[in-house]
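My questions all concern the structure below.
Apart from one protein chain that is not included, each protein chain of the complex appears where it belongs.
The chains carry the letters A and B, assigned in the order they are written, with residues numbered from 1 in each.
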Amino acid sequence: MSSETPGAGTTRSANHYVADVEETPIASIDAVDLDEKPSNLWIDAWRDLRHRPMFWISSILILFIVFVAIFPTVFTQVDPRACDLAFSNAGPAAGHPLGYTKQGCDIYSRIVHGASTSLSVGIIVILLTTIAGVVFGALAGFFGGFVDTVLSRAGDIFFSIPYILAAVVIMSVFSENRNILVIALAIGAFAWPSTARVLRSEVLRVKNADFVMAAQATGLSRMGILFKHVLPNSIAPVIVVTTLSLGAAITAEATLSFLGVGLPGQTMSWGNDISQAQRDLRTDPQVLIYPSIALTTTVLSFILLGESLRDALDPKARALR
Amino acid sequence: MSAANPANTSGHLLEIKDLEVGFRTSRGEVKALNGINFTMDAGETVAIVGESGSGKSTTAAAIINLLPGTGRISGGSVLFEGRDLAKATRSEMEEIRGKHIGYVPQDPMSNLNPVWSIGFQVEETIKANGLASGRKEVRAKAIEVLQQAGLADAEKRLRQFPHQFSGGMRQRVLIGIGLAAKPRLLIADEPTSALDVTVQRRILDHLASLTETDRTALLFITHDLGLAAERAEKLIVMYKGKIVEAGPSLEILQNPAHPYTQRLIAAAPSLASRRIQSAGVSLGGIEHDVASSAEGVDLIAAAETRVEQLGAAAGARPAIEVDNLTKVFKIRTGGLRSENFTAVDDVSFAIPKGTTMALVGESGSGKSTVAKLLLGLEQATSGTITIEGRRTEKLKGRELLALRRAMQPVFQDPYGSLDPLHNIGNTIAEPLRIHGVGDRASRRDRVTELLDQVSLPRVIAGRYPNELSGGQRQRVAIARALALKPDIVVLDEAVSALDVLVQAQILRLLADLQAELKLTYLFITHDLAVVRVIADNVAVMQRGKIVEAATTDEVFDNPREKYTRDLLDAIPGSGIKMGI
């Protein structure tokens, strides 16, 4: 074969080629390479996230929005409820950079004060959906059988009603006492199955791993296996879904408020403001545009954070980059 | 593209010169092939042998310019009938592939498109290579292709989909597709590694007869040196992107010159098994020379270690006794109906203390279910399991925990057997914590001791599984199994997923540990060649039943059942005469 290859090591017989051992040194078999820093899923994910502009931009935006929501008065001294019809749809003026709404309220101040509404609803919704989703998803996936059948079918039923439609019905019934908690409950009540489904399928994947069998064969209890091995290894996708659904929950609140079945008119809510501005869209679009930008930016921040987390935490998503 | 191509001055069918392949990564280009040179002539069969990462599959893919991902040919040439394929345009390559160079891939399960019928996938090959035109002619040709590939009732099969075919049948289809255009060269990349051993042999025989009839040159890629030597006239041994040794198969087997080749030969279970077989003397008396570079992976030495201490174990009480063990699963067959499936059917065996019994069978034979029943991970339908003199089926709570201390498992998948979120130290210490053995400090000492026993550096305790290689993970799994000082270790395909050298190292380690700690092993495997080296007794399982059980020598020398003989024949290398 390579007999004609010139100068390539010793040639034992006419067609037996042997590479120069000096040029092809053999390493010891299966040597341990400890040059790299310790790493596991979370350490790796953090190293990955650190180099992503998308992660930093979204995190900084979210921190900023949270700060605005907690300390609105740092950003504006104007009372968002001090409205004067004399300024209806008026343009920007000194101290009122974005102008006035139809009712003559300061747009900038209303946007600043509206942040806490959107964030509170979003956070309560994901608390509800995450708790319900993790409990039901973990039980269904880990115990399987009858428990799984009952919980999964129940999830299917809740999943079969688009959660915004369900929230419309619930909010219609609660016409008297609508507040942030009620609207969050209305959204969360039908939004939990997606979290549950994600966790269930992860749990199903992890619980059949060999390391779970090894722990079981050593005598670790069922609960020990669930909490020590199965849940920690299945939680990453839930974190991704939760971040993304925070954005979706904020959108849902705004949509319900827009439809008039959300928060009462006097509550500071971007959805309400957009809804009230729609009639004057042709003549005064700025009244509608500013709260829309605030709303979209907030939702986008959570979507961007969720996407960066997905890229960092899901090895499959990493391969897709 | 004919042999008379005037450019083909060298006269070789394929001539690869200084071939280099690089993969683009975030850290720059990484070389996968580093100056590969070899030639093939018409009708010749050449095998490339190497471990994973050696570059053998990359070489195959580079020839037909189908490198995965970011791979590209960064230097050298691939002269096929005198024409440089490394510089060919896309449409020129499309013309050559299929028609002049056929390709049979590794895994039959993933290489047929699941959404198209078999007929569709064969017919599109025929049309793309202009082998027939007109619907009827194409169809007739497709039937012919499948019949040649050895599929009975090919006509009916055309309408079926890949998932309705077994692995062996799919591989026949892929061979048919690869050879449909009667190419001058066929590249077969590990064509049977994913199949059961008995099927492997039939498929390879068929492939050999087809290539011989048409004088097709065959480039055969494999990790199994025994298989390569049996199937090819010439061998190319690759290591880390380079060819370390090449030449006539027999010559290389008998006089390996490069230390890497020497290691491979010492570590190949199929060759070791043949040698032990052909030595004609019992273990302990085999004279053999092994180059010093290959000492750590010499399987025959591993076998001898085991036999030496077998004398001490003679006449020992059984550590495990299994009587009439049966496991029936209910399988939903659709709707509300369910069917009983007997995975383990009236199985009985006993393993004397301090010895190794191998449970051998192909996939689906029920051997892994036996392991789960023993470990208490599944409940037996009937029958008894007696471990160290105690019945185990009814044990609960503390007694069950005590039993679990005496028997520990090591599983196959080195990537799934360690929790990726726990560091190595915690993983090894987990059994100690579960059983409340010792305090933090003493557990730490025990982990250090265990790491020494499995020859891993102590600093590894703070590391995570994804930093380790498959072999290292398997060492950690063994250390975890030994943490509670068990008497019995159940090894479920524990070395099957490892590269041959690492596999040999782990087999040596297991033999040494058995001698040192007087362990009893139940060794579950599909690979009879490994059994010859590691086991004292063998039980062969088929469809849930033990069909033959005896000492290893007896089973290998005088197999009674046809099924056992088939399995033995399937060990590659039967045709090789080799010096000992």
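In this text, contacts are C-beta pairs under 8 Å (C-beta built on N, C-alpha and C of every residue); 3 or more make two chains touch, one makes a residue touch a chain.
As a working rule, contacts and distances are computed from a predicted model.
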When you check the chain that is not on display against UniProt, which of "Xanthine dehydrogenase", "Thiazole synthase", "ABC transporter permease" or "Two-component system, chemotaxis family, response regulator CheY" does it turn out to be?
"ABC transporter permease"
Among the options B:T45, B:T58 or B:N129, the absent chain makes contact with B:N129
Please pick, from B:E95, B:E251 or B:E554, the residue that touches the omitted chain in the full complex.
B:E95
Touch rule applied to subunit B and the missing chain gives residues 64, 66, 68-69, 90-91, 94-99, 102-103, 105-107, 110-117, 124-125, 128-129, 161, 163-164, 174, 177-178, 181, 333-335
Extract the touching residues of subunit A with respect to the undisplayed chain.
153-154, 156-158, 160-166, 168-170, 172-173, 175, 247, 251, 254-255, 258-261, 271, 274-275, 278, 281-282, 285, 288, 292, 295-296, 299-300, 303-304, 307, 317, 319-321
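Operating definition for what follows: only the chains that are shown with their structure count from here on.
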From the C-alpha centre of subunit A to that of subunit B, how far is it in Å?
42
Note: in the complex, subunit B contacts subunit A through residues 37-40, 46, 234, 236, 239-240, 242-248, 251-252, 255, 257-260, 263, 293, 296-297, 372, 375-377, 400-401, 404-405, 407-409, 411-413, 416-421, 423, 427, 430-431, 434-435, 456-457, 459-460, 462-469, 471-472, 477, 480-481, 484, 501-502, 505
How about subunit A: which of its residues touch subunit B in the complex?
1-2, 5, 8, 10, 12-13, 15-19, 21, 23-24, 26-27, 29-30, 32, 34, 36, 38-44, 209-211, 213-220, 224, 229, 232-233
